[in-house]
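For this view, one protein chain was removed and the others were kept in their places.
In this document, chain identifiers A and B correspond to the written order of the chains, with residue numbering beginning at 1 in each.
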Amino acid sequence: MAEFNSSMIEDFSDIWVFCEQRDGKLMPTDFELISEGRKLADQRGSKLIGLLLGDNVTELAKELGGYGADKVIVCEDPALAVYTNEAYTNVVCDMVMERKPEVLLIGASNIGRDLGPRCAARLHTGLTADCTHLDIDMNTYVDFLDKNSNVDVASTTFKMEDVNMKMTRPAFGGHLMATIICPRFRPCMATVRPGVLKKADFDQAKADACEIEVVKPEINAADIHEKVLEVVKEAKEAVDLIGADVVVSIGNGASKDVETAKKLAQDLADALGGGVVGASRALVDAGLMDADRQVGQTGKTVHPKVYVALGISGAIQHKAGMDHSELIIAVNKNENEPIFEVADYGLVGDLFKIVPEMIEAIKAQ
Amino acid sequence: MILDQKHLRFQKLCRQFAETEFTKELLDRLEETGDFDWDIFKKMSKYGFCGVKIPKEYGGAGGDYLSYAILVEEFARVSPVLSIYANTSNSLGGGPLMLAGTEEQKQKYLPPVARGEEIMVFALTEPGAGSDAGGTTTRAEEQEDGSFILNGRKTFISGAPMADNCIVFAKTDPSQKGSRGIGMFVLDMHLPGVSLGKPEHKMGIKGYPTCDVIMEDVHVPKDALVGQKDKGFGYAMKTLDGGRLGMAAQGVGIAQGCLEESIKYAKERKQFGRPIANFQAISFMLADMATETEAARQLVYHAAELKDAGKDAGMACSIAKYYAAEAANHVAYKAVQIHGGYGYISDYKVERFYRDARIVPIYEGTSQVQQMVISGMLLK
Partner (left out) sequence: MKIYVCVKQVPDTSGVVAVNPDGTMNRAKMPTIINPDDLNAMEAALQLKESEGATVVAVSMGPPQAGEMMRELLAMGADEAVLISGREFGGSDTFATSQIIAGGIHHMGIGKEDLVLCGRQAIDGDTAQVGPQIAEKLHLPQVTYATEIKKDGDTYTVKRALEDGYMTIQVKSPCLITCIKELNEPRYMSVEGVFEADEKPLTILDYEALKDERLIETDTIGLNGSPTNIFRSFNPPVKGQGEMLQGTEKEMAAALAEKLSAKHVI
């Protein structure tokens, strides 16, 4: 293998996306990342390459092309069928060391967040976690700042020729946004929050044109110390918070009777055209709601068409997960709660009294 | 007084435990049923709260009086009644044995009390002997073999329904007048002849049942006597000194709880278009509440410091108890006032604090007894 030195940054080129599969199926985040990677590759004038590990997964690769991948490298091996940290780290790092991509994006799933940091440490490079926005071209970054921050762009000087990937993420529980760069080492690595970046439209012609390279990686059984005994999908109903058009979340104000509040929330979501029930961290921490319903910085980021917050005070970490919703309605007993600062419509009162009225009024329209 | 790291750490532990474990659900249940909650008591015991002030050699944590005061204050800030749960073993329950018990008695009784495996309570008051404890009529007749037969009735005994053992004061020598000739005994509550009155319906401190203890020809062994058989009254008074400190700390905790609730409410509640905290009538009440609370706290900490230094703290404890008990009531009164009509409704914490506060100037020496103690020392 060629000498690998992460600080020889001029040796690196191309944008790579690690595409995660579970059970032989691609993850929705893969398409988001490929779509975003396409934009970055265009900004950089380089190729977008998907990296897919698994066993008998080559046929999945074309679909990635449909979202913008120029090429997909497929590493096929029975040992890669199910994710193990060691096998995946070894293969990803070997590929990176051999091919030297400039950028490596990984979805910030529980698996991506297990794999990414380990690879970064081995590759001797930086990794930025849970990014919500990425730019390479400075013009697009300045444009992003202009629209999404309090920075006075006009009176700030930017080094327009900078080609470091600018990785933006919430910091300090969402109180602050930070843009991170990794100027001295390559690849520049980021894990990207699922559900935040937009998926492009699928293009069959591009899928057909996508180049597929199948690689048989070298996996030494002696290097693998972990044994996966089983992978279990929980039978519980899947909560698709991220994809929902309507999310009705309940918070502390519901704690005296969570079951009733949950039912009211679901009824309201149904009246609004169908949606799912979310929860604030307080209810999840108290064990009153499942963690997969949590909206916020430490839960899920949602951007539905309608978001309704019932009895949620609107701590900044909750707002970080929902303030990009298209329309926000808040119901709370206390008119001073910060949730009303982001609400398009605020209703002050007891959710147990107001929500039935809301359902009735909406149905009457 | 500036707390050192160790006491700050202990304060943090007490506060964390109280804020997390004393849930609204638990407090409501205590209030509604009036029953003792064994689960929370066991949890307190597990973490060692029942043995804070009991020496290590007797199964406790060997903490000082200041730690004990912090414990009661921090628990009372969230729940006055639950501060009693952790208080008794450290004060009136365990105190008499630490004061006058033989090594054997201490080894026998203190470790289970420190670990919360047994409950020991304190029975001094009688129907006719409240503040005037010298009026004790319960009799302890010494038998030829040195054992005793107890007869009499103790009243308002906090924790009696749950108690395994009870410290009882009884006249050993009726020929001696007043406070003389009184002995102190450990009464096994399971002995024949011991019975309990009906739990009282109290104004506050609900969830820690109180009832009478009746003794009819109860035969207790010789080693049930703690200390000298005619010095019991002195032991009682010394124990109450320490107990007073605890109840003073309870007053501080109640006042602090009221103050915090009131600040929160005054900022939230709007009248005439602005938060009521913006009205001087309210904000000055808050200032008065904070001032009294802090003054009471410093008196309590100072008294604890004196006791820990081995100095005579009788007067300081009485001053602290007197002031903190009264302050708790002033502050609770203002807290309810700030809350207006809502403060009169049991959904709000201050309503409960208000009722709980009322006992503080009554038990373990009324405010008037404290005035007597203080003035007595001034004028002697």
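Keep this in mind: a contact is a pair of C-beta atoms (placed from the backbone, for glycine too) under 8 Å apart; a residue touches a chain by one contact, two chains touch by 3 or more.
Keep in mind that what you see is a predicted model, and the values were worked out from it rather than measured.
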item	value
Shown chains touched by the chain that is not drawn here	A, B
Of A:145, A:295 or A:309, the residue in touch with the unshown chain	A:145
Of A:39, A:71, A:100 or A:166, the residue in touch with the unshown chain	A:166
Chain not shown: contacting residue from A:105, A:312 or A:329	A:329
In chain A, positions touching the absent partner	22, 82-86, 89, 109-111, 113-114, 116-118, 120-122, 124-130, 145, 148-151, 164, 166, 170-173, 175-185, 225-234, 238, 271-273, 285, 291-292, 297-298, 305-306, 315-317, 323, 327-329, 335, 340-349, 353-354, 357-358, 360-362, 364-365
Where the missing chain touches chain B, by residue	5-6, 9-10, 12-13, 16-17, 47-49, 51-52, 61-63, 67
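Everything that follows uses one rule, which is that only the chains that are shown with their structure count from here on.
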item	value
Distance between the centres, which are taken as Cα means, of chain B and chain A, whole angstrom	55
